[in-house]
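Every protein chain but one is kept in place in this view of the complex.
Each chain gets a letter, A and B, in the order it is written, and its residues are counted from 1.
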Amino acid sequence: IAQAAHAPTASARDGGAPAVPAAVQSATPALAAYMRDSLYGDVWQRPDLSPRDRSLVTLAALVARNQADDMPDEVDRALENGVRAAELSELITHLAFYTGWGNAVSAAEVAAAAFAERGIGTGQLPAADPTLLPLDAEAEARRESFVQERFGDVSPGVVDKTRDLLFLDLWLRPALTPRDRSLVTVSALVATGKVEQMPFHLNKAMDNGLTKPEASEVLTQLAFYAGWPNVFSALPVAKEVFAAREEK
Amino acid sequence: IAQAAHAPTASARDGGAPAVPAAVQSATPALAAYMRDSLYGDVWQRPDLSPRDRSLVTLAALVARNQADDMPDEVDRALENGVRAAELSELITHLAFYTGWGNAVSAAEVAAAAFAERGIGTGQLPAADPTLLPLDAEAEARRESFVQERFGDVSPGVVDKTRDLLFLDLWLRPALTPRDRSLVTVSALVATGKVEQMPFHLNKAMDNGLTKPEASEVLTQLAFYAGWPNVFSALPVAKEVFAAREEK
Partner (left out) sequence: IAQAAHAPTASARDGGAPAVPAAVQSATPALAAYMRDSLYGDVWQRPDLSPRDRSLVTLAALVARNQADDMPDEVDRALENGVRAAELSELITHLAFYTGWGNAVSAAEVAAAAFAERGIGTGQLPAADPTLLPLDAEAEARRESFVQERFGDVSPGVVDKTRDLLFLDLWLRPALTPRDRSLVTVSALVATGKVEQMPFHLNKAMDNGLTKPEASEVLTQLAFYAGWPNVFSALPVAKEVFAAREEK
């Protein structure tokens, strides 16, 4: 039933934006108008964050919130906005670790359908075992020592898997740049209210090249896709991170 | 499969309460008994919060938690309890901003089906661009200056959209009273664990007419629909808000 109700209205798609679902138009005309005028017609067009980045942020929010039903249109828009299939595949693999396995599996199903439709085969997608990017050994030693000292005795399993799977492997996979990995990680954290994990990852994102105006617009985009309360809880954390970096 | 399994047992519906799903009866007889005796037979009948308000709280929790599968029965019950179709439409539009766009789209699909079944057309639903309620300009100036000062430099986009879309527009739409908007906003915050955003909105709710006994019963209702832990995390916040208001 969800499938049918998600069907777009007859009106043609407008400049890459998904059509407003017919059910939204009929049951909530005001929501349809906000969607067309404020969200698609305004927010997505704002400068300071590219359409491609907005697609990454939006997809990260949908995976993080396990809203696979809303993904097909956004996958189409992401591919039109310049996200490559290999990047989309890697985003999903990355978010398995940062949002939970089931979320990634549901997203993979949407991606598989989109790839099949476009004739994109596994050969065009990131291999399981690629040559990794070079490691910043010093930064990783600092991170590992900090975590090991605090939590090595609390859960050695978590500490070991964090090092071996995440920081010596996943983050070094070349199919998604470190900056884009950080972008989707921060987006997922905001979208699920995990603001206590934001300082590390927002700093890492900005070390990886995300600018302050971009980070600021990530929050504007997420207000719509993850709800205002998640963004208002993220604002004081972002404020502190920005301030601490400016002091340096 | 979810559709079929959600089918009610043969037993007739009891006083507006949805029938216990057949799968619950067969796989979890204890849960079925709690549902009939404690939830439908007791909690929904408690004084201090009307059945209509309990329907608003429950629908807000379902939208906030993106549980559209559980909505059809609760939409039926809400309409029987006196929630008007126009109010339901507006609740969904409101919660798009407070719980995320995808949640509202899924809820709109459920509402569209319920409206179609009852022959309720778009003409009976709130227009996209109605005459707005009058603005309390002084309160809005205080809010805007507080937020602008703290976060104007962190995310101008969020601050601008909060003012222009939420407080100068959405909250002034006449199809849902300010008190009911507050009721569903607070319910959504509790249901998703955003307790740090509760003080502003619970105060606003009580300024808008929600009584302390009602707010207290909102938490009882939400214990069932959003789980005990969300409510226990909300209790200390509600305690502080109640205490601060009594001191005045």
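Just so we're on the same page, contacts are C-beta pairs under 8 Å (C-beta built on N, C-alpha and C of every residue); 3 or more make two chains touch, one makes a residue touch a chain.
As the structure is a computational prediction, the values presented were derived from the model and not from experiment.
In the complete complex, the residue from A:A111, A:L210, A:A223 or A:A238 that touches the missing chain is A:A111. Across the interface with the omitted chain, chain A contributes residues 3, 66, 68, 89-90, 92-93, 96-106, 108-109, 111-113, 115-116, 122, 125-129, 150-151, 153-158, 161-162, 165-166, 173, 188-189, 192-194, 196-197.
Interface residues of chain B facing the missing partner chain: 1-2, 5-6, 21-35, 38-39, 43, 46, 48, 61-62, 65-67, 69-70, 193, 216-217, 219-220, 223-233, 235-236, 238-239, 242.
Assume only the chains that are shown with their structure count from here on.
Averaging Cα coordinates per chain places chain A and chain B 27 Å apart.
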